[in-house]
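Notes for the one structure printed next.
Each chain you see keeps its place in the complex, though not every chain is here.
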Amino acid sequence: MEVVFLTFILVLSIFLGFELISKVPATLHTPLMSGANAISGITLAGAFLSSGAGMATTGTILGTAAVAFATINVVGGYLVTDRMLSMFKSRKEG
Amino acid sequence: MQISVPAETTPNERRVALIPDITKKLVRAGFEVVVQSGSGQQAGFSDETYTEAGASISTDRASLLAQGDIVLRVRKPDADEVGQLKQGAIHVSYLDPYNERELVDTLAKHGVSAISMEMIPRTTRAQKMDALSSQANLAGYVMVLLAAEKLDRILPMMMTPAGTLSPARVFVIGAGVAGLQAIATAKRLGARVEAFDTRPVVAEQVQSLGAKFVEIDLGETGQTKDGYARELTPEQLEMQREGMKAVIGQSDIVITTAQVFGRPAPRIVTGDMVAAMKTGSVVVDMAVDSGGNVEGSSPDEIVDVDGVSIIGVSNLPAKVATDASQMYSSNLFNLVTEYWDEESKTLNLDPEDDIIAGCLITHDGEVVNETIKNL
Amino acid sequence: MDISLLANLAYIVSAALFIFGLKMLGSPATARRGNMLSALGMLIAVAAALTDQGIVDFQWIIVGVVVGAIIGATASRLVAMTAMPEMVALFNGSGGAASLLVGWATLYGSAEVQTFTAVTVLLAILIGGVTFSGSLIAYGKLSETLNSAALVFPGQRIFNSLLLLALLGCGIMACLDPSPDSPWLYGVLGLSLLLGIMAVIPIGGADMPVVISLLNSYSGLAACAAGFAINNNILIVAGSLVGASGIILTNIMCKAMNRSLTNVLFSGFGAIKQGKAIEGEVKPISVEDAYYILEAASNVCFVPGYGMAVAQAQHVVKELGEILEGNGAEVSYAIHPVAGRMPGHMNVLLAEADVPYEQLVEMDDINPRIENVDVAIVIGANDVVNPSAREDEDSPIYGMPIINVDQARTVFVLKRSMASGFSGVDNPLFFGENTRMLFGDAKESISGVVSEFG
C-alpha cells in the first residue's frame, strides 16, 4: 500500500513541478537552476539513515560519504544562490 | 429681439460673425436675425444659405444697425457708425479696449452696452465663449502651413533610394494656445519641433505634444491670474535672446507667438539672430500686428533678409475663414444663450457674474469695466 | 504522539516551503526571499530527519556534515562571480553522488532486498552516477580544464548504443541478485559513470548551461529514486519537484538559445550537426518561443518593410521596441531606402507611431555592425533583405544593396506565407540556419509577443 501512496505523491509533485515554473526572465535562469539544485540536496535527509544506522562498515562509509556530498550540495547551493541573487538585486537598484 | 449682423468693413477680414448653422439655432431660440447682404461671401456662405437658415437679408446697412437689439460682428465698429446704433443696444465684437479708449467712450456716450470678446476671462467655465483661444488655435495651424509652403525643403524625414532627407527643425517661441497648435501641426508634418516659453508650466504641455522644451534660465518669471504671461524685465529679455540664438541658428522654421496682453509684443528675434539663420529658412511672426516679435517683420508682407523669409500676416484666422467663422460664431452663440433670459426676453448682463464683469466694457452710458475704467 | 508522525508533519511543512520557494525563485522581485524560504524548508527537513529512530550513531553523521559544510561554504564564498555556472555544476554533481551513495548504502542495511527496492536502488545509482560524472565533465568544459569544443569521434553512435545495452543487461542481472557484493552492481555503477561522460562530451561549451540545468533535473530524479529506495516522502516530493521544474527550466533555457530540448537531450546519441547549414529547411517559430529569445536578447534591430504597412503594425512595433528597451536591450530600426511602396513609406509610419528619430538608422550604418545584433526582426520586408541581391549574380535584383540581416545572430521573419515580395524573387534568407519564420499577420504576431511580456 505504501507504494501507492508514494506514487500518488510522486505524480502530484511532478505535476506541481511543471506548473510552478512558467515564464522566467533570462537573468534568473542561473539562480533558479542553482536554487533548485540546492533543493535536490534533500538526499541529505536520507543519507543520515545510511550513515548513522550502524550498518556494516562499508555501508557506513558510503553513508558518511553521502552525507558529506549532500551537505556540500545543500550548503554550497543555497549560499551560492544567495550570492548571485544579492548581486542581482544591488545591480538593479544601483 | 433682433440680432443684426453687419458686413465686415476691415480689409482682408474674410470672417463673418454668424454662420448659417448658428443662425438657425438662434432663430429656433426665438431671435429675429438680420444679416447684411454678402456678409458671409468670403467665408464661403452665400446669402441664400442664410435665408434658408431663417434669417432675413438686408441691403440697408444703416437700418440694420439702427434696429438691432444685439449687434454681432467680428471687428470693432467704426466710430461714426456707433451713433447709428439703438440706445441700449448690445454690441458684441472684438474691441481692443486697451488701445481704443476713445471708441469705448463713444460707445458709452451713446448708451450702447459693448462686450469685448478679447476680455472674456480665461476660466474653465468661460472657454466656450473664448474667441481669443478659438482663433489663436486656428492661427497656430495656419502659421505652420504658411511656413512649410514657403520653405524650400520638406518637413518630414525621408529615407529614400536617393538619400536621406533629414527632418526640418521647427522652433516655436511662445507656447500659448497658438503656439501649442503650431507645435502639434509641425509635429504632424514630421518636423523635429522645439519650443520655448517664459512660463515654466508649459514645459510639460510642450512635451505632452511630443516636442522638446528648450530650457533657458531667466530667473523669476510667472503668469498673471488670468493665465497670461507677465512682461519680462529688460535683463531677462537679454538672457532669453542669448539662449535662443543657438537654437534659432539651426532651425529651418521659427514661429513666434509671444504676446503680452494689452501691450506691445516683446521683440524676441533680433536682426542678428535672423542673420545667423541658414539661407532659405523661414520665420513667421504672429505678433506682427502688435509690434512684432521679430525684427524686420512687416504686416502682410514676406520680407526677405539675406535669403531668410520673414512672414508677417496680420489676420491669420482669416486664412481659414470658414472654420474661423464657425468657431467665432459658436463663441458668440454660447455667450448670448448663456445670458439670455427666456422669460424677460432680455440679455441678463449681471455685473456680479465674473464673465460679464470681465467682458462688459460699457453699460447704461458708463464705462463699467474695472480694468478699462482705471487705465 | 509518534515521533515519526511528527517528523512527517515537518516534512509536509518543508515540502510546502520548497514549493513556495521554487515559485518565488521565478520572479526577480521575490527570488531572494524564495531561496531563503526553500533553505528554511531544508533546515526543517534535515532536523526532522535527525529524529529518525533508526539512527543509532551520530558520530559519522557529524563528520560527514562538518566536512561537507566546510567544503560547500568555502567553495561558495571563494568562487568568482564569473565562475558561478561551473560551481553550480560541481554542487550538482555532489548531489548526484549523494543519491548514488544513499542508494548503494541501502543494500548494506537490509538483510534481504525486495525487487522493488532493488529497482529503485539501481535507478538511484544510475541517475546519480550519470549526474555525477556528467556534471564533472560539464564543470571541466566550462572552466576550460577540458577542451570546451564538442568532442565527436567515429562510431560514437554505435558505442553509445552498446553502452546502453550493457547497462540494461547489468541492471537486470543486478535486480535478480540484489546483493551489495554483486559484480553486476559494480557494472551498473561503472557504466552509469561512463554514460554520464559520454552524454556530455559531444556537447559544445556554449550549450553547457542547458546541460547543467538538465543534469540538475536528473539530480532531483536521483533523489526521488533514493526516496523510493528508503521509503522517504520528502525525498520523493522534493526530488520530483526539482526533476519536473528542472525540465521546464531547461526547456525555457533552450528556447532562449533558440535550440530545441530534444536536440540537446539526444545530441549525445545522434550525429552532431552543429555549424552545418541544412539547406532548404524552413524553421517556423511560435510567438512564445520568440518571446523567450527576445527576452534574453540585448541588441535588437527591427527591419520594417511593406508588410508592416499592410498590417498597420507600426504602433505595436513601437510598443515592443519600448518593452525591449525597458528589458535592457538596445533597440534600433533599420530603414532600407526602398522599403515599402513609396519613398519614405517607413518614415511616415514610424513617425506616426512616434519612434524617436534617433533610433532610425540607415542601411549603411547598420550593416557594418549587424553581427552584434542578437535578433533582427524583419517585419514584412522581403526584397530589401534578400541575400541573393548580394550573392546571386543571376538574380534580377543582383547588385542592389540590402540590409544584411542574414548576418545577425538570429533573424525573425514576420510574414504571412512563403510568398515573394514586390520583385517576385525567391528569398534564401527564409531558409537560413539562423532564421526563424514567425508566420501570420505582422500586427498579430507582434501583439502576441508583446502580451507574452509583462
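For clarity, chains are labelled A, B and C in written order, and residue numbers in each chain start from 1.
Note that in this section a contact is a pair of C-beta atoms (placed from the backbone, for glycine too) under 8 Å apart; a residue touches a chain by one contact, two chains touch by 3 or more.
It should be emphasised that the depicted structure is a prediction, and the values quoted were computed from it without experimental measurement.
Peer 1: For validation, list the number of copies of each labeled chain in the whole complex.
Peer 2: Stoichiometry (whole structure file, shown labels): A x2, B x2, C x2.
Methods note: only the chains that are shown with their structure count from here on.
Peer 1: Using mean CA coordinates as chain centres, what's the chain B-chain C distance in Å?
Peer 2: Centres of chain B and chain C (C-alpha means) sit 66 Å apart.
Peer 1: If you average the CA atoms of chain A and of chain C, how far apart do the two points sit, in angstrom?
Peer 2: 19
Peer 1: On a C-alpha centroid basis, what's the spacing between chain A and chain B, in Å?
Peer 2: So the centroids are 76 Å from each other.
Peer 1: Residue numbers of chain C touching chain B in their complex, please.
Peer 2: Of all residues in chain C, those touching chain B are 335-338, 343-344, 346-348, 351, 354, 357, 360, 362.
Peer 1: For a test of understanding, state which residues of chain A touch chain C in their complex under the given definition.
Peer 2: 2-3, 6, 9-10, 13-18, 20-56, 58-60, 62-89, 92
Peer 1: Which positions of chain C touch chain A when the two form their complex?
Peer 2: Of all residues in chain C, those touching chain A are 18-19, 21-23, 25-28, 31-32, 34-36, 38-39, 41-42, 45-46, 48-50, 52, 54-58, 60-61, 63-65, 67-69, 71-73, 75-77, 79, 81, 84-85, 87-88, 90-92, 94-95, 97-99, 101-102, 104-109, 116, 180, 209, 212-213, 216, 219-220, 222-224, 226-228, 230-249, 252-253, 256, 291, 295-296, 327, 452.
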